[in-house]
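In what follows, a structure is listed as structure tokens, so that the remarks can point back to it.
Of the protein chains in this complex, all but one are displayed in their positions.
For chain A:
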Amino acid sequence: MPKFLHTADWQMGRAFTRFETEDGAALVEARFEAIEKLAQLANEHQCDAVLVAGDVFDAQTVSDRTIRRVFNATKGFTGPWVMLPGNHDAALAESVWTRAQRLGAVPGNVHLALQPGIINLELQGLSILCAPLTQRHTYGDLTEPFSGYESPEGFPRIGLAHGSVQGLLHEEIDSSNPIAPDRADASTLDYLALGDWHGTKQINDRTWYSGTPEPERFRNNEAGNALIVEVSEPGATPKVTQLPTGRYQWHQWRETLAVHSDLEQLLERLNALPESAVVDLRLEGSVTLAGEETLLKALSVAEARFRSLRCERSGLQFAPTDEDIAALKADGYVGEVIESLRQGQGQEDTQDDAARDALAILAGMLREREQEASQ
């Protein structure tokens, strides 16, 4: 009873923008760990093979080190791996794959599906019908030849492809690398393992996107999984099990703060997140002097706790209350300055951000002075 692990879209060699250097490095590292995790799962579930449905590499020209590390990470599972070139790592005349071969980095148990055709895993009794991308973009269905591929008697026919199932995922008619939605049936496949969509997604009984094993963007739900597929015999409906593999969870929140309790709620939710969270906050509305102080403190704590925390506050008005202002004891012309900054904030011009920041800086200085004076 053949059983295999379906994964895709490792995107190795990707660097992360919008993060602190240290955080970006950790996120990259997590992707290598994800491969090791896949090998471990394949062993645990006694899989016969691991099928990777494209985009193992994020680009053709990644460093030698990345290439070697990727193949090193597969060592945990000694059964056959079948890797399919996707749109990011298409099998061009010169590609990341030819380089990997030249480097001698590809272990014997890793099969590279660089040409369209069928790979028969004799020992495991599996026929893998491969539709690799040999150009950067194709506008025809590369899985079409599957129908013509003969497979040995009794071997389940497993399709391996990378692209967009037409009519289901994208509205655009002209999406590149199209795949017919009824490919599994049309080419009498027992299972069609797809890559390109980064979230786990079932298309039909026999057709799945496994999604990426480690999330790498804030969009795309259901990222960070692998699929264990069991095919009892040719023609039987495969049994598909979804297993979590991701280390970090990515959260992107858009919040509007109007009253103080909004802030409190936000902070409670933030506290509830696990440490392995990657958080992107965008705040709007307004905040009082006290609120600002609370927010800054909470953000400072959260920054230390989470893998990464980014907070965009340019949409958040700094609106100190009259009591706040009074507490600053800004008399004379400094008081006038504060008043004009408070008014300046609401205006629809470029002064807006500057006025908000200026007010915050001034308030900070005045409070510092007050604290010094009270000591």
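Criterion: a contact is a pair of C-beta atoms (placed from the backbone, for glycine too) under 8 Å apart; a residue touches a chain by one contact, two chains touch by 3 or more; residues count from 1.
Operating definition for what follows: contacts and distances are computed from a predicted model.
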{"item": "Hidden subunit of the complex - UniProt protein name among \"Phosphotransferase system PTS sorbose-specific IIC subunit\", \"Sigma-70 family RNA polymerase sigma factor\", \"Predicted secreted hydrolase\" or \"Putative GTP-binding protein\"", "value": "\"Putative GTP-binding protein\""}
{"item": "Among A:19, A:32 or A:149, the residue in touch with the chain that has been omitted", "value": "A:19"}
{"item": "On chain A, residues whose C-beta touches the chain left out of the figure", "value": "13-21, 24, 58-66, 92-96, 99, 102, 136, 330-337, 340-341, 351, 353-358, 360-362, 365-366, 369"}
